[in-house]
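Let's look at chain A:
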Amino acid sequence: MENVLIDVKNLKKYFNTKGGTLHAVDDISFQVKKGETLGLVGESGCGKSTTGRAILRLHEPTSGQVIYKGEDIVKYNNKQMKEMRKKMQIVFQDPYSSLNPRLSVFELIADPLYVNKGVVPKNQIEERVKHTMELVGLEKRLINSYPHELDGGRRQRVGIARALVLNPEFIVLDEPVSALDVSIQSQILNLLDELQEKLGLTYIFVAHNLSVVKHISDRIAVMYLGNIVELTEYNKIFEDPLHPYTQALLSAIPIPKVGIKRERIMLEGDVPSPINPGPGCVFYGRCRNRKDICKEVKPQFEEKKPGHFVACHIVE
Partner candidate 1 sequence: MAETKAVANGKKNKNKSNSQLMGVWMRLKKNRLAIIGLVILVILILVAIFANIIAPYGYDEQDLQNTFQTPSLKHLFGTDEFGRDIFSRIIYGSRISLQVGVIAVGIAVVVGGFLGAVAGYFSGKVDNVIMRIMDILLSIPQMLLAISIVAALGNSLINLMIAVGVSSIPQYARIVRASVISIKNQEFVESAKATGSSDLRIIFKHVIPNCLAPVIVQATLGIGLAILTAAGLSFIGLGIKPPTPEWGAMLSGGRMYIRNYPHLTLFPGIAIVITIFAFNVLGDGLRDALDPKLKQ
Partner candidate 2 sequence: GGNETDVTQKDELIVATAYDAKSLDPHAVNEVAASNVMVQIYNSLLALDDNGELVPSLAESYEQVDDVTYKFTIKKGVKFHNGEEMTIDDVVFSLQRAATSPAVANLFGDIDVDSFEIIDDATFSFKLKNPNTGFLYNLMHPGASVLCQKAVEEAGDNYAMNPVGTGPFKFVDWKKGDRIELERFEDYWGEKPAFKKMVIRAIPEATNRTIELESGGVDVAYEISANDIERIEENEDLQLTRLVDNQTQYLGFNNKKEPFNDVRVRQAIRYALDIPSIVETAWKGVGSVAIGPMSPNINYYNSNIKQYEYNVEKAKELLAEAGYGNGFKTKLWTNEKQERIDMATIIQSQLKEVGIEVEVEILEWGSYLEKLANGEQEMFIIGWTGQSSDPDLALYGPLSKETLGAGANFSFFENDRVNELLLQGRRMKDSPEREAIYYEIQEIHAEETPWIPLCHGEAIIGSQKYVKNLKLTPFGFHPLYRITFGE
């Protein structure tokens, strides 16, 4: 594929916990093209945040490669990585705990500029910060407020502003709009869209709100228990979901209209454990269509239809 910005190959991230080794991200591979948005959805706890962090090397990957513009950044040393971080940013899932409680909104947003000197001349930093605040809809009066004084939505916007202020090439957005009311959510989504158009930004966008994901993404990856189970263009997922988990997921979307009742696929069976998962398909225990082979053999993540990758034995 041409124009690939990030090529993640066989990425794994394991944690050591009391119970044993936890396979948070278990051998995933995907590519993100320049200027596109890859939506990342999946069950809570399936490893989305971990994937995002591992790509930015905030968690050192257990193994695998993250090839950014042809270079494996997993092998970068600190200095190279520092250069790299100007170009890659992340909006954290939890806006509150990711903001230093002792810094004011201004300092929080300006911090990346002070860190990466030269991106913006010193005397323009304030200008830039204010501009960014305006972009994400943070009022000027909040410039000296501290995170604990803000409501959930504004905290989240501070997080977004901080990621945007450096004009990065690539941003991991980990549920960036979950705490926003729909109006502001729309505002932010519009902003992200605009920036992408204007500057050619690339996003990995993690969210649970599927209508949001659909709106913003070019392609969508569905994760389940540390694995990517399906990946394709945004509308194909909705029109023609192949993986049983995706199907269940889509059926659970709440519709903001009263009176409409949809057939919901309830997931049966046990939530599987990420600690020492079995040899077979990760979704085996809860799959409606499971066969014996699913228990023993892990399905390949394959292109079942053009541009439509699925990991499932059942799908032809």
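Throughout what follows, contacts are C-beta pairs under 8 Å (C-beta built on N, C-alpha and C of every residue); 3 or more make two chains touch, one makes a residue touch a chain; residues count from 1.
In picking the candidates, the idea was that all candidates are chains of the complex that A comes from, given by their letters.
For clarity, every value in this text was computed on a predicted model and none was experimentally measured.
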Single touching candidate for chain A, where 1 or 2 all sit in one complex: 1
For the chain A and candidate 1 complex, residues of the former touching the latter: 53, 56, 58, 81-86, 89-90, 92, 94, 97-104, 106-107, 111-112, 115-116, 126, 144, 146, 148-149, 159, 162, 166
